[in-house]
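With one protein chain withheld, the remaining protein chains of the complex are depicted in position.
Should a chain be cited, it is by its letter among A, B and C, assigned in written order, with residues numbered from 1 in that chain.
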Amino acid sequence: METELRIGVFVCHCGINIAGVLNIEDLCRYADTLPNVAMVQANVFTCAQKGTSEIEKVVKEQGLNRVVVAACTPRTHEPIFRACCQEAGINPYFFEMVNIREHCSWVHRHNKVYAQAKARDLIRMAVARASFLEPIGTFSSRVEPKAMVIGAGVAGMTCALAIADQGFEVILLEKEVRMGGLLRHLHKIAPCDVTASKLIGEKVAAAEKDDRVKCFTSARVEEVTGCIGNYVVKFSSGQESYTDKVGVIVVATGGVPLEPVDLFNYDGKRVITQSQLEARLKKGDIEAKSVVMIQCVGARIPERNYCSRICCMVAIKNSLHMKKAVKDAKVFVLFRDIQAYGVENEALFLKAREEGVRFIRYRLDNPPVVEDGRVRIYHPGMGKEVSLPADLVVLSTPIVASSDSEDLSKVLKVPVDENKFFLEAHPKLSPLDFATSGIYLCGNARFPATVREATYQALGAASRASIILSHDTIERVGTVAAVEAELCSGCFVCVKVCPYKVPRMNENGKAEIEPMQCQGCGICVAECPAEAIRFRYASDEQITAACNALHAPQEIRSEN
Amino acid sequence: MEEILTMVEEFDRILVLGCGGCTTVCCAGGAREVETLATLIRMDRKQKGKPVETLEAVTELQCEPESVKPILEKLANQYDVVLSMACGAGVQTVAQLFPNHNALPALNTLFTGRAEEHGVWTENCLACGDCVLWRTGGICPVTRCAKSLMNGACGGASEGKCEVSKDRPCAWQEIYHALKRLDKLHYLKQEPQVKDWPVHPGKVVREDLREGEATRVD
Amino acid sequence: MGKGVLVIGGGIAGIQTCLDLADQGITVYLVECLPCIGGKMAQLDKTFPTNDCSICIMGPKLFEVERHPKTHLLAYSEVEAVSGQAGDFTVKVRKKARYVDEEKCTACGLCAEKCPVTLPDEFNLGMSTRSAIYKHFPQGVPSVYTIDKSACRVFQGKKCNICAKVCEAKAVDYEQEDTVFDLNVGAIIVAAGFDVFEPSDIKAYGYGTIPDVITSMEFERLINASGPTGGHLERPSSLNTKTEVKQLERRIRKAKARVKSLEKDGGRSSEEIQETLERMNERLAIIRAREASLQEVKEIAFVQCVGSRDFRYNRHCCSFGCMHSVKEAIVAIEHSAELQSTIFFTDMRAYGKGFHEYCMRGASEYGIRFVRGRVAEIGQGDEDRPFLWCEDMETQEVNKHPFDLVILATACVPSKGIEKLAKMIGFELDESGFVRTDSNTPTSTSANGVFVCGCAQGPMDIPSSVSMASAAALMAGRTLKALG
Partner (left out) sequence: MSSFEPLIAVFSCHYCSYAAADLAGSSRIQYPPNIRIIKVPCTGRVSANHILKALERGADGVYVAGCLEGTCHFISGNYKAQKRVQYVKALLSEINIEPERVEMHFMSAAQGSKFAAVAAEMTDVIKELGPSPLNHSRY
């Protein structure tokens, strides 16, 4: 199958990061003595353009079929060298990287002798492992040009309409009887004072009118199988249940305001929540002369250790509407930290103070006390307790994850964080993707967000989804496990042990692993009693070779 | 492990022979366990300064001579002893086929079990030869009742647990609930039945499958 | 849909929107005025709330922008004129000459070593020096060197050519000219980012006069491994002392050499050189004494809302200042355990995912002290260590706090090129100078077919910029489909 093994070893100086501690020439001389090594080369910066083009040139000239690079961490630089091997014409997985920077020169600066011995061992183990590397191809599968959006609040609908606009069919599921989410109950939206119902009404109408968007209300997702490009989703809407194939899924299930049960003796009549105040403002039946709002009710406390981002702005908006609705009404806002970030929010915060809304700070360990008709609070400015007249007390409660977010996370096999909000792939650089490819998220389901943020997160998620839908096939790298039927004794161990429930028993009693679904962890490979599962990416032979090369027989360990 | 080490003490070339059938399914004698045992023996002997050479192989089904013969013939003179990781039947098949190599059992075959969960197997069938599961709602009193009573509970159970041990449910109470569920409670009212225990070692002959002409039955 | 999309600005927002478009099969032209892309995020050491090393998580994306078949990376270039309308814009782009052939340059760095010119390095905010031929930052993409025309001796008429001689790849080419060309695109995305507020306007804070008062960006460079001190945290005042010692030593060596050469050829009058030599030696002794007495940084102060939420400068809040300071306090304490950080703030704005918990951990595990109060004035106390006057709004006391280092969390102001772009392309700015958008269509500017994302639209943290970048990519793609 393969002609004779010809391994190329490239040892990197990495400026002085490696060369400052390790003797590179000695490593090269040593590497040259190792079995199957056809060529050794050192260069100052292997990862720079000069280094990679050098590798390409040498691989072609010397006809190398394996490449070992001794430099820094593969976690960041492996893709670069894999691409370079590909361009040089060999399979990108005929490449093994050994870390002699973070794992050797940087951490053993003080005893160079042992660091040198360790580097030689690490290179020997990498060369041994490289001799058993196997080619890995990619395989592609068809992409179903259809998306599913779960949750039809402002985020879900914006996303669904955006994907439909890109020319793809969308299935839009809504748990409630009517679409619209939180906005249906709200009065006005800051800062541009659009009436909420008008805004959401337009979106609902557009969604219903657009024939590419199929809306299902009182719907629930029953089961999701398959993977990116072809998810098979079983869902029910009312009594009927459906099964459909979609390429991508967007989670926009939103969140709900916390019901502040027995906090500041909340009774829903005289002590209400912001959303109840909005409902009254919407109906216009409000005549309270003096209103006291309390921020961070049930938020930024050890049990709920997050700031819900938008309740300050909701309070400020409502305080302005209170001022307009009731002539010379007195409005107090008792806060811990006002989250009026950015340009618009700060401007609105300023406007509220100009309109005479009084902001008083309180500390978590000395909260205000709500009594009949008044609220007592220690005023830091005056250094003593004051009592504020309160016909109405409004509690700003945080947005919490909707109750069924955890069940949905089990069905979709995607994680939720400790506050039950969905956990994105990377908090900074991929905030709209899940770690599982092909599933995206936006809006309050990820974390509380203003309408503006929910809108651009929804458009962003639509963009991420369109990347997949705009191609009719999707490539997957073959770093997955595969069962060798003749060795398999059909014992179901792999079926039981796989955390993703991927292996299935096929009709002739042998286990089978669907390449598209396998995550490549190798748990089944190590558990299978018949050792019948091949794992080219980290095969038993490779690991055993590394173990065998742990200690070179002729080199006595204790020389120092 | 101690036992095995003493067993193979005097041999220098050991063939560790796994079986691809039941002992693989219950993770006792598959290719992985063969490798583990072989490594452990080598490590132990190396410690004692008496290095040993180990050979590792796995038969498809060690209780089937046709599957054992080719392997053992191929490795004919490379081993002095066979350390078999099959069930008792497998060990004896090897012993019969290759009398001049003794076949040593690496496993103590316990029971024909049922996998309750991955890694947990329980004894449910004693191969008593006279199955009563049809009238006990699928619960076998022979193995699940401590005293293997055939006709009802002994009465010593408390809160549904057998007097023998707290975490062992009383088989007959389970049988009662099962039959109630299947509303076959009348089975309990049948007159007591005597168990027709078979003679050991049992042997089954299927003339229709055997070689040679059929013996005439007139 | 033949036409592509123009993205102006190579920060994290520009990079994300460019990648999203390219992955959808749309051709993208990314224009960045600096020699390398990466923007402000590339200057950060770590990012909150995960403490990932900023350039490590950004590196792969930089590579992808350069390598993606659908992207045309136009670094060190500027947009000069824009005409046409949505679906059919003609954009005049000037690609400034690097005087280095991008194809040949292997970024080996030999030229920079040999270049005699040294001038302040903008990437390290002037705290370290670079040569006339330089690479913007080590991991920069495109990884090629650039000659700074204003500093290079060749362009001042002197005969130098050292870098051309030294360069093995023969990549240096002094005759290279700016190239100007037109691009025909269907949509434009403005991702011009923001600028850091210049705090020297606030006389009371003494920035510029007191060496140990620095901005948070400068602090990021100080603790960064590829920064001026290689990541070792040092007070700028001790940095200056050390550089002063080095310079003096170099001048003394030169003077000694001249004295020797003068004596050798006939002992002409070398007295006055002798005198300057003595004076320099005395000066050196004094500074050496001061250098010996420098101690490690023990106490750090973070002053929040410098130039933000302030009628005199910028009314708006910079959105990430609080979190930025908490992160820097944590990273500083990770560098040296016995360090104490104090943050002077008005509102602790930790509103994002995981932010509040991050601050709580900062307080409990890292012992960060939070003092609620606006810092009034910063002065220089004994041993010219900075001190600051502040009223603690919890206890109403006004007192003086001495520190080793004071870090100003400066405001986020619109980038200086945004007005020019706005006039050129014809989109409106809001009264704070950021790009005006409507909250229903958050990425659409007032000009049709022109979109915005990232801090060009308003101060925001990295996750919001990235999400908005994807949104802008979608809107641009939609314009192309409809009109392109």
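Worth pointing out:
One rule holds in what follows: contacts are C-beta pairs under 8 Å (C-beta built on N, C-alpha and C of every residue); 3 or more make two chains touch, one makes a residue touch a chain.
Remember, it's a predicted structure, so these values are computed and weren't measured experimentally.
Here one chain is not drawn; of B:13, B:46 or B:181, the residue touching it is B:46.
Annotation: of A:55, A:80, A:115 or A:388, A:115 touches the absent chain (contact as defined above). Touching the missing chain, out of A:73, A:225 or A:387, is residue A:73.
Residues of chain B that touch the chain left out of the display are 1-2, 5, 32, 35-36, 39-40, 42-44, 46-47.
Against the chain not displayed here, chain A makes contact via residues 73-75, 99, 101-104, 106-111, 114-115, 117-118, 121-122, 125, 435, 479, 497, 499-500, 519-523, 525-527, 535, 537-538, 540, 543-544, 546-548, 550-551, 556-558, 560.
FYI, only the chains that are shown with their structure count from here on.
If you compare A-B with A-C, the chain pair joined by more contacting C-beta pairs is A-C. Relative to the whole-protein C-alpha centroid, the nearest chain centroid is that of A. Using mean Cα coordinates as chain centres, the one most removed from chain C is B. Averaging Cα coordinates per chain places chain A and chain C 28 Å apart. Residues of chain C that touch chain A in their complex: 12, 16, 20, 23-25, 47, 49-50, 52, 56-61, 63, 67, 106-108, 143, 309, 315-317, 319, 347-357, 360, 393-394, 396, 430, 432, 434, 438-443, 458-460, 462-464, 466-471, 473-475, 477-478, 481. For chain B in complex with chain A, the residues that touch the partner chain are 20-21, 24-27, 30-33, 35, 58, 115, 117-118. The touching residues of chain A, when paired with chain C in their complex, are 44-45, 48-50, 53, 76, 79-80, 83, 162, 165-167, 189, 191-192, 194, 199, 300, 305-307, 309, 337-347, 350, 361, 363, 380, 383, 417, 421, 426-432, 442, 446-447, 450-453, 455-464, 466-467, 470-471.
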